[in-house]
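Here the complex is missing a single protein chain, while all its other protein chains stay put.
Which chain is which? They are A, B and C, in the order written, and residues in each are numbered from 1.
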Amino acid sequence: MSNAGDGTIGVGMVGHAFMGRVHSQAWRTVHHFFDLPLTPRLAVLGGRDPERTKAAADRLGWAAVETDWRALVARDDVQIVDICTPGDSHKEIALAALAAGKHVLCEKPLANSVAEAEEMAAAAASAAANGQRSMVAFNYRRVPALVVARQLIADGRLGRIRHVRAQYLQDWLSDATSPMTWRLRREQAGSGSLGDIGAHIVDATQFLLGDQLAGVSALTETFVHKRPIDGDPDGRLDDVTVDDAALFIGRFTGGALATYEATRFALGRKNAMRVEVNGELGSVAFDFESMNELSFHDGTDEDQTAGFRRVLVTEPTHPYIGAWWPPGHLIGYEHTFTHEVYDLLTDIHNGTDPTPSFADGLRVQKVLAAVEASAGDESRWVAL
Amino acid sequence: MSNAGDGTIGVGMVGHAFMGRVHSQAWRTVHHFFDLPLTPRLAVLGGRDPERTKAAADRLGWAAVETDWRALVARDDVQIVDICTPGDSHKEIALAALAAGKHVLCEKPLANSVAEAEEMAAAAASAAANGQRSMVAFNYRRVPALVVARQLIADGRLGRIRHVRAQYLQDWLSDATSPMTWRLRREQAGSGSLGDIGAHIVDATQFLLGDQLAGVSALTETFVHKRPIDGDPDGRLDDVTVDDAALFIGRFTGGALATYEATRFALGRKNAMRVEVNGELGSVAFDFESMNELSFHDGTDEDQTAGFRRVLVTEPTHPYIGAWWPPGHLIGYEHTFTHEVYDLLTDIHNGTDPTPSFADGLRVQKVLAAVEASAGDESRWVAL
Amino acid sequence: MSNAGDGTIGVGMVGHAFMGRVHSQAWRTVHHFFDLPLTPRLAVLGGRDPERTKAAADRLGWAAVETDWRALVARDDVQIVDICTPGDSHKEIALAALAAGKHVLCEKPLANSVAEAEEMAAAAASAAANGQRSMVAFNYRRVPALVVARQLIADGRLGRIRHVRAQYLQDWLSDATSPMTWRLRREQAGSGSLGDIGAHIVDATQFLLGDQLAGVSALTETFVHKRPIDGDPDGRLDDVTVDDAALFIGRFTGGALATYEATRFALGRKNAMRVEVNGELGSVAFDFESMNELSFHDGTDEDQTAGFRRVLVTEPTHPYIGAWWPPGHLIGYEHTFTHEVYDLLTDIHNGTDPTPSFADGLRVQKVLAAVEASAGDESRWVAL
Partner (left out) sequence: MSNAGDGTIGVGMVGHAFMGRVHSQAWRTVHHFFDLPLTPRLAVLGGRDPERTKAAADRLGWAAVETDWRALVARDDVQIVDICTPGDSHKEIALAALAAGKHVLCEKPLANSVAEAEEMAAAAASAAANGQRSMVAFNYRRVPALVVARQLIADGRLGRIRHVRAQYLQDWLSDATSPMTWRLRREQAGSGSLGDIGAHIVDATQFLLGDQLAGVSALTETFVHKRPIDGDPDGRLDDVTVDDAALFIGRFTGGALATYEATRFALGRKNAMRVEVNGELGSVAFDFESMNELSFHDGTDEDQTAGFRRVLVTEPTHPYIGAWWPPGHLIGYEHTFTHEVYDLLTDIHNGTDPTPSFADGLRVQKVLAAVEASAGDESRWVAL
């Protein structure tokens, strides 16, 4: 089931907006750089509008199109279903794909509710027994600098962890007149900055520490309650029904304290996904706006020359980098997705379980729900 | 009362540890750089141990010593009482000094409790009617870069403020074997990182925004519960009775969301007093470890060349800088105290009210108390 | 001649090492992101070793292979010849390709001598009359941040230019035991750091200023004179016959002063291609290790808030960026080559002359020769 027998494996992708564009580049590119036993075929692209989907397929390199994702899921030339739609359709597509015996790559957040995510994680667990692989696309786990940070922490180089501070700061909604989008509708997006970007820092920090949040206390806010409908000739406004910003503090089960902030109103910050971790023996810091760099302080260095090192994570010995360019020749955003599909294809071939799993996605979903619960109850502590 | 009639004004300072050393440099230096109608005389230094106080006075340049602060407060050659002791004695000394008709400069936090701070603020208000000036020594208000930030916000250059993120990160307690100090005893220090460094970022952000926190939700933690008694031959341990770290989220009355973190366990961060403010029209960011720089993003800049500016706050037109060196020739930590006493002496001469006032110090104290209340009650929101 | 009539255009690429890998990615990728009237076909890959060339073609996505570049140049399915070989074969291949009526993209430096470069520039000029396009692959001209810098200078935003400082710093030869390569043999590479990386900063600065160097004074040095032959069982050494480092100072015809340094011995610098330009009205600075950023100082900003701006060159309005990802989602090294072939294909379709032309490559070659002449004659000034 895992491949077409000819060394290739067919991919069917649903959705062709921002995530669809970047996933396409990953599927198209991965085998030109990485040693893979399975070469992905961009078999079919799914989208609702026939013309726009066809145009996207031509531009992005997909061989065929389907306007009904059910048809896409059912196709014999599709072994992997890649879900790049808004969160409200994740569950239905993923369950259908797993039922049809397909592997699944699903964009984050896994779902729009804990209940949905639980159903999906259960289905993925059952399908795993059948050799089907499922992964949720928290791509920041494949930033080489963050993989190095994870290794340092796992190797005990930071010692016992005391502090985590994570921020995901963008500014594209800062202008109150920028138009309404599906990302601002609760029924489609589930939540606002919380699920869109907050989910990334929750997953990334749980990944880095190899630990789980034990509880949170939170605030959320909607700064702009109505926005213009894009292209509406009468200039009508639509209701924003999600949070514009989410702030929370928490504790990990291992005792580390953590602060989180997700907002799309931090003027001047474009994609500042930042994490700092302080341990007894060392610290790391990262900012995606300088994604090829890891800041690392080794507390065991002699006082005279100790300091945060700007590690340019572009050496051939760094994770994934051997496949790319010489030292100092940077990689970009899209490469994290290439790494993601490389790992997924390797897992599919090896019969091993990919991470982050749907269970990892569910864990994030529970944190998001706890944040909303706390924010709705006077910031009271909500245990996880 | 405000001066000795000869253009000088006598200062009596209580305490000669870290704060005493830096205040001494300010009193000694200020008139060599700033135009002042009143030249400070370093009249008398107060300390409990006669020998150590005498040695400190010689080193720091004080003309006389007193081992009883009551005697110091009573002296005719003292017009300003400068309180550099731990928080547990602030109230008593300040009230006595005000009762004796002196001006008072008091180190932060103003007191160890809201009740004490209220009594002090009331006494300062009464004394003000008598021409006596009182100031609490939140020296970060006199960092030129932060004064520029305050001006930009007050001038509307950032527009309506949406986000504040403030951190005060040090690491000198990160080593669990470093010895016990008075700063780790509740009865002396009032609280731990919260009052010691958290107080600074509460005051600084309220200063920057010209606004007050309306409520907070908080977590505090003590990582190391016992520490060795310094020099104890039997290696005995003493109990740490304060917080090692304090995290809180809050809202300003004007609607801005805020996150705060104060810790002395952020390995590799030495004196990272950091503030970032995002508004509708602009943003500013600051880190004391680069204290001569302000990061400023002007949201009205054209897209093509917009970005955070690294403003080197060393131009003659920048606040306080005209008194110092040419552009690019940096100033240091101690200069913030020189600016502080310059402003205080100017206010004394002009008969104007210094800021931050004891009332400002009380406002900070209330926030600290709210943080402790919330942390002690499942992080529940505590309104201010 | 310019295309195959079906909207595609065939590319034949000679060489499949580092440059061949990155050019392949550009040819494979460009039409998935940019609007192009001509879609490149990766028709044929040229290489001397049949097995290794076949393996490279499979990996990199080329349809066919040729082991004789003359055969490649002669093929009907090739309209563009892309030369990714060492400098000693550039002239011969380029002349043959132009004679065969092909368009040519040639890696830098254009040639190993001024005489060769002159011949190539003359041939390209003649072929241009025949509708054939030629471009030399100075890819740093396609870094969006440097294109913005060029626009600012061309628009007069920096005023009259006074200073240029350019460095290209790497460290991969710093270890004296790292093995011999063709890049260290004069007969193949022409020169050492001078032609390999110095050529880039000569071209980039001439591009930025829209001006030419009028003369130079130079030093060159070889630090390590013998290196081990890679894989030699007897551990024999081979002679390094090129410069390890080249330093020069010069003047532009417009009066700007300039300093240059090219070295592969700057330990800790991986690909620090840096340029700073100071004008009467503004300054720009760039470092490829942070390639998505441009530092810009606008001298007309008010003193209070003036400072170098960290412009994150990832806005949709920035050059080339509209084709890629949202703000703050970085691009990498390879993208500069994608931009390069996008521009070349556009020029081929439009019948316009690409830049940098072979004439531009010749200008750089003359500077390299002047540097060597000066270094060989007691650093005496050599006019251009």
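By our rule, a contact is a pair of C-beta atoms (placed from the backbone, for glycine too) under 8 Å apart; a residue touches a chain by one contact, two chains touch by 3 or more.
Computed from a predicted structure; not experimentally measured.
J.: Quick one: which of A:F207, A:F265 or A:F296 touches the chain that's been left out?
T.: In the full complex, the listed residue that touches the missing chain is A:F296.
J.: Considering the whole complex, which of B:V22, B:A124 or B:I201 touches the chain not shown?
T.: Once the missing chain is taken into account, the touching residue is B:V22.
J.: Of the residues listed, C:S24, C:N139 or C:N278, which one is in contact with the missing chain?
T.: C:N278
J.: Give the residue, chosen from C:T85, C:Q132, C:Q167 or C:T338, that touches the chain omitted from the document.
T.: Touches the omitted chain: C:Q167.
J.: Just name the one of C:A127, C:I249, C:L312 or C:V341 that touches the chain not displayed here.
T.: C:I249
J.: Contact with the hidden chain only, please: which chain B residues?
T.: Touch with the absent chain occurs at residues 18, 22, 24-25, 28-29, 32, 59-61, 170, 172, 269-272, 288-292, 312, 314, 325-335.
J.: Can you list, in ascending order, the chain A residues touching the missing chain?
T.: The missing chain touches chain A at positions 148, 151-152, 294, 296, 298, 301, 303-312, 315, 317-318.
J.: Over the whole complex, note the residues of chain C touching the chain we left out.
T.: 162-163, 165, 167, 171, 174, 176, 217-219, 221, 223, 245, 247-251, 255, 257, 259, 261, 263, 265-269, 278-283, 297, 299, 306-308, 374, 378-381
Following the convention adopted for this analysis, only the chains that are shown with their structure count from here on.
J.: Hop distance check: chain A to chain C, minimum number of steps through touching chains?
T.: 1
J.: From chain B, which chain is the farthest off, judged by mean CA positions?
T.: C
J.: On a C-alpha centroid basis, what's the spacing between chain A and chain C, in Å?
T.: 35
J.: In whole angstrom, how far does the Cα centroid of chain A sit from the Cα centroid of chain B?
T.: Distance between chain centres: 42 Å.
J.: Quick check on chain C: which residues sit in contact with 2+ other chains?
T.: Answer for chain C, listing residues that touch two or more other chains: 312.
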